[in-house]
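My structure is below; once you've seen it, I'll send some questions.
All protein chains but one are shown in place.
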Amino acid sequence: MFYHVKDLQFNARVSKPDPRFARVMLEAFGGANGELKSAMQYFVQAFSCHNPYPDKYDMLMDIATEEFGHLEIVGATIQMLLGSVNGKMKDAVETTPLSCMMKGKEAKEYLIHQAYTNPQFLVVAPGSPTLTDSNGNPWCATYISANADLSVDLRSNMAGEARAKIGYENLIQLTDDPLVKDTLMFLMTREVTHYQQFEAALETIKPNFPPGAMQTSPKYSNLHFKLSKGNEACGPWNKGKSTQLGEEWINIKDPLGEVRRTDGLTEREPEGTPRTEKSMREKDEQLSAEHSNEVLSATPEKNMQWCEYCNEEEEEK
Amino acid sequence: MFYHVKDLQFNARVSKPDPRFARVMLEAFGGANGELKSAMQYFVQAFSCHNPYPDKYDMLMDIATEEFGHLEIVGATIQMLLGSVNGKMKDAVETTPLSCMMKGKEAKEYLIHQAYTNPQFLVVAPGSPTLTDSNGNPWCATYISANADLSVDLRSNMAGEARAKIGYENLIQLTDDPLVKDTLMFLMTREVTHYQQFEAALETIKPNFPPGAMQTSPKYSNLHFKLSKGNEACGPWNKGKSTQLGEEWINIKDPLGEVRRTDGLTEREPEGTPRTEKSMREKDEQLSAEHSNEVLSATPEKNMQWCEYCNEEEEEK
Amino acid sequence: MFYHVKDLQFNARVSKPDPRFARVMLEAFGGANGELKSAMQYFVQAFSCHNPYPDKYDMLMDIATEEFGHLEIVGATIQMLLGSVNGKMKDAVETTPLSCMMKGKEAKEYLIHQAYTNPQFLVVAPGSPTLTDSNGNPWCATYISANADLSVDLRSNMAGEARAKIGYENLIQLTDDPLVKDTLMFLMTREVTHYQQFEAALETIKPNFPPGAMQTSPKYSNLHFKLSKGNEACGPWNKGKSTQLGEEWINIKDPLGEVRRTDGLTEREPEGTPRTEKSMREKDEQLSAEHSNEVLSATPEKNMQWCEYCNEEEEEK
Amino acid sequence: MFYHVKDLQFNARVSKPDPRFARVMLEAFGGANGELKSAMQYFVQAFSCHNPYPDKYDMLMDIATEEFGHLEIVGATIQMLLGSVNGKMKDAVETTPLSCMMKGKEAKEYLIHQAYTNPQFLVVAPGSPTLTDSNGNPWCATYISANADLSVDLRSNMAGEARAKIGYENLIQLTDDPLVKDTLMFLMTREVTHYQQFEAALETIKPNFPPGAMQTSPKYSNLHFKLSKGNEACGPWNKGKSTQLGEEWINIKDPLGEVRRTDGLTEREPEGTPRTEKSMREKDEQLSAEHSNEVLSATPEKNMQWCEYCNEEEEEK
Amino acid sequence: MFYHVKDLQFNARVSKPDPRFARVMLEAFGGANGELKSAMQYFVQAFSCHNPYPDKYDMLMDIATEEFGHLEIVGATIQMLLGSVNGKMKDAVETTPLSCMMKGKEAKEYLIHQAYTNPQFLVVAPGSPTLTDSNGNPWCATYISANADLSVDLRSNMAGEARAKIGYENLIQLTDDPLVKDTLMFLMTREVTHYQQFEAALETIKPNFPPGAMQTSPKYSNLHFKLSKGNEACGPWNKGKSTQLGEEWINIKDPLGEVRRTDGLTEREPEGTPRTEKSMREKDEQLSAEHSNEVLSATPEKNMQWCEYCNEEEEEK
Partner (left out) sequence: MFYHVKDLQFNARVSKPDPRFARVMLEAFGGANGELKSAMQYFVQAFSCHNPYPDKYDMLMDIATEEFGHLEIVGATIQMLLGSVNGKMKDAVETTPLSCMMKGKEAKEYLIHQAYTNPQFLVVAPGSPTLTDSNGNPWCATYISANADLSVDLRSNMAGEARAKIGYENLIQLTDDPLVKDTLMFLMTREVTHYQQFEAALETIKPNFPPGAMQTSPKYSNLHFKLSKGNEACGPWNKGKSTQLGEEWINIKDPLGEVRRTDGLTEREPEGTPRTEKSMREKDEQLSAEHSNEVLSATPEKNMQWCEYCNEEEEEK
């Protein structure tokens, strides 16, 4: 169950209206890396953690809930940036005294011009945020990543926070309003905070690589295929040892020859790695049993109930 | 700012897993008339009410917040209906003792068969709700209606609640689990409650018809064009007086002749209505001034701040 | 079967080209509240009415058909607003005499500038309407609402007409062309006309609340949960009697305490309402039988044929 | 302006309900190659023809109007294929006598099972067509092709009709109902009819190749790059003369060497073609002037009106 | 397997940055008729040709592979047109010397202004192409046409190439940069080349009309329904003989009367065509057997393998 309090988590303020920047800020409201995306991603991920991993459930819901609050901050800022658009559009008659107060037709023209960058600020929901990105694309659930496996989901969250962070970094450069900059700096900072929280959570899960339970085949694990010709660059991604499994990189400089010689790689043998098909299978079995047990032992077979209600009220404040 | 408490608003329970019904219930999670749609619709509508109509803001945020809680109830129910899918998919090895505990390969086949109706329950996010409708379409912000005008938004909300209500009515017929039926009955009831709340709010706005500020032209207001030939039905929609403006319905039985005789209706005169172009314009001016004033007088021209922070804490519990 | 006549229902005219406004008007062509949405919504809803409710079928098809004509009016207006864009883009050579007639490069620059607000007016379908909204989002069937239940569909139609009306109200304020304003006023007026027609049709269905056949539970029907903290507003939506069922509003000021005390509301008893679980079930049974009978008695079990062809031709003109 | 008559163009009949095939037939209703796609494509294309090419306008609107009628035929067939689903879902009470008439719970189970392949037939719009394809994807305007150039649009229409034709060919194989097969055969035939009509219309436009006004560069026009290695196939697409321009195909067997030798092709000279850069430019100028003139001379500069209303009524029947 | 070489197929160059044109060029990158659409369309179509039609497979993969290279050319051009946007956005501090080098705030304002036409060039992926069209719509697989039948697919490809061609024709008119014009001319030319290649391939398939295997019904094949009233135009599409089947066009001037007289056309007899229902069925059987045999004889029933690996390496360069 959710509660709402009318105070914002951060004191969102705006020096003066700026409909043009309002359009750009939509990216943080209904955009692919915006706050709704973060909030919904963690919220959806939380369901599969509820029983087996209550500490992760707690963390995910904490941060999801904070992101809903950030969505509110962004929406409030956009609403303020749009200034009097809503009020003026409610004056449906062109030649009223109000329109004169606006300093006549020029003022109206200016208003229209400003907002024309996103006509929906005038025609669809005058002077109010719409749940779209800065180009008017409606928010879409394909933005969220949730795979019901924490070693995958937490990595997606880290990447998502990185993407949200750079989004705010870009936004900060596009406004001169110091009050808006303050709010953006707060929001940008929080993304980095959450990044570190997800990273810390991932580190409590061991082993967490490769993600999931299944080991990879030692036959193909440390091969690098040179498929992009021209000046070939060398780096730790195709020379030395791989970052997590510590296997020696093997460069396949002639991929076509290699696949023809090995019947499409099927006859290749592991090389440069201590791992074998047997060690791989043993680990598969061990991790499968462990992971599956963790979840199954926390999943009742029938008569399931999501929460127990205790009549104590001390937690409620 | 939002808070989350771990107790659900309603005691969501499930007698036994039913992945097939879980798929159908996605309609209420990420579907076009589902809970996320309601929650986001009221949340987005609230921004333009914040300053000028704080009582409506309060109502919209109250109900939006309740709908987020309903989304949680639906998600929890789907998670429970999917039973042990997540746990079993974590057992990545086919022939382990665990799999035997499941009564062998048949059990696995059965599980797969059940869930194949939505393969994403197995492949994308095993055993966990996805933010889609029952056919797998990702949730999309085009589902929400928000036009920054309460006389329009509240009518959309009433229609939306009606659509959500019939959705639950349909769902109730498709499950035999009495515990799930209880939850669905609770959710269905709440949609009807909210319908009445939005209706009551609309009645406090006078006049609220036509929606917005502009009056309609008396020249075309009470015409009914017979464009669909065959047996013609009569009803209060083309005979007698119109419901809100009380104008006499005039049937245009030969639309083509009529538009040719009247230069495309431009030379038609009002008929069957006391309204005139003059009375229309006067009302336009009056309502424009009123509506615009309400909003503008509540919108600061600069140095805007969304909320004032008071250091009193009595409201907080 | 449909027919088309080349005369428009309204004499659509344009004083001079205005590509910028053409972009904005796309909202009424391929937008979420545009004419195609209305036309397709009523058309799709009509199918389930064809047999059991031929009078409603007639009304829905009449209005759907009118809306297709409105779509044509809007498209024609956009085509005229785009003026010579199509013709000029067909001049694929930059330095021809034609281009000089346009007063040289400045004229071309101006043209480009005007239309750049929607590049697709130049690159995809030069000088012609595209089936998108003003931000270029392609029209999508998620815009339409059709639930195969008239007490729901007619309410959606009323809401949709309200949204379409405010759209035209907003558009009227964004053009200075009196001829275009005339057309928009005609279209706006018709939305309000249709609103009243759908309302009248809904009133012929009794009872129509709650929509559908199922009654709601008296246990949860009249509760208002205070989930949004801060200054609490009172209104007829949480005080006094509910609009349709006439139940007394009961405010749950401490939702968390309440759900804990009542095992997640399941142990709550009805309060402030004369309705009981028994009276609810009786009404369910009565309405189920009635509604179902209406439809089933009009649905042949086999050898179905959509229409009977009579060789009389008097209806045809 | 459109008219609707209640008679269908073809006598759509159904032997007995078949919800499973109803789902598949959605492909022709709201699918990417369905009837709505065809109808809207021709309708949108017609706008840019209205003034300069009234005969093509007439043809496009004729066929568009027929396709709206086909959409109605498909929808009616789906509605009949869904049989009593709507009526039975209106019986919201499980244990009524009606349900017994259905031969008890098994009948209901069977019904649910049939329709579970598309849950939206039960939950969203019970027993009625939805504007989606057979997988539930909502219809989307990206399906339509309209580029405001007849030599392009007519080719798209031919391709579209070919795609629609094969769709019906596939559908015919998936039903055993001879009445439904009759309807599908009618619809399939009409697609092929329209194909030929569009082809005939294209042939009246000369020259129509390359589409549009601009000629292509003789430097790159007849080169075939061998980029896909392995057994190389020869055919009239890389050997002999090209179909329309009659240029000799030149095979570039070593694309990388070629682009390096020619500074990325920029230093290549025309070969195997009589066309030159000069002849190309001359034709550009001639066609630009012609095409542009055709359209501009039919486009008033101001005071535009879409149609003239004549008070004669002989055409109306 | 694909290879990439760092050299572009055409020497893409840009005289100076032009972020505004970069936005428009997105149409060719991630737009409905852009290069990714072509590449993916041919790539997907190729799968069903692999076994039965290896020559067509070769052609489709050749052209698909070239289109991937064109996508790269377009992306490279957009990247260059965006000039220093990426570099400048990386300067996250407003008042650095770098910013002075840009000639102060005015330069920044100008940059912002240029790019505001597509804010995502600044906020989402500063200074880099996004996989969207010019209005910001993300690329979508609904753009591609693939029906697993060459007589349909090749026609779709011809239409698609025509649409891509006109897109480049339009783009060429919107830039003054001669280097960019060169690249666009190259790309435009190639679309016309491919058009002719697909046409040549279609001509090797006989018969190819109607597309697919099924013949159309002679009863409805040559009827033209006059459904669009007003001045009726005559042309080879409703007079004379049809283009491919050579049947005489029959005009149904009173469609409603006709369908009523013929029980919804079902009682109509073939007219103006030598084809009969019997000849139609015979051809159906013949072509069904042929087409089906072609594919089935090339499809192994089990133990399928996509390619044979030969250890010869001569083809590899």
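Odds and ends about this structure:
Note that the chains are named A, B, C, D and E in the order they appear, and that numbering of residues resets to 1 at the start of each chain.
In the analysis below, a contact is a pair of C-beta atoms (placed from the backbone, for glycine too) under 8 Å apart; a residue touches a chain by one contact, two chains touch by 3 or more.
Fair warning: this is a prediction, and the values are worked out from it, not measured in the lab.
Shown chains touched by the missing chain in the whole complex: A, B, D, E. For the chain missing from the display, the contacting residue among A:44, A:213, A:289 or A:304 is A:213, taking the whole complex into account.
For the options A:38, A:51 or A:65, the residue in contact with the chain missing from this view is A:65.
Residues 1-7, 89, 92, 94, 112, 116-120, 122-124, 126, 132, 135-138, 307, 309-313, 316 of subunit B touch the missing chain (whole complex, contact as defined above). Contacts to the hidden chain, counted on subunit E, fall at residues 1-9, 11-17, 30, 36, 40, 43-44, 47-48, 50, 52, 61-62, 64-65, 68-69, 72-73, 75-80, 83-84, 86-88, 90-93, 96, 98, 124-132, 138-142, 144, 146-149, 212-214, 281, 284-285, 287-289, 291-296, 299, 301-307, 309, 315-317. Residue-level contact of subunit D with the missing chain is found at 20, 23-24, 27, 31-33, 117, 133-137, 167, 169-174, 227-231, 255-257, 259-261, 263-264.
We take it that only the chains that are shown with their structure count from here on.
Shared contacts of subunit C and subunit D, meaning chains that touch the two of them, come down to B, E. Common neighbours of subunit A and subunit E, by the contact definition above: C.
A centroid comparison over C-alpha atoms places D as the chain most distant from subunit A. Interface comparison, B-C versus B-D: the pair with the greater number of contacting C-beta pairs is B-C. Subunit A and subunit D have Cα centroids separated by 38 Å. Computed centre separation for the pair subunit A/subunit B is 26 angstrom, with centres defined by C-alpha atoms.
Annotation for subunit D: residues 1-9, 11-12, 61-62, 64-65, 69, 92, 124, 126, 132, 138, 140, 142, 147, 149, 212-214, 307, 309, 315-316 touch two or more other chains.
You'll find the chains touch as A-B, A-C, A-E, B-C, B-D, C-D, C-E, D-E.
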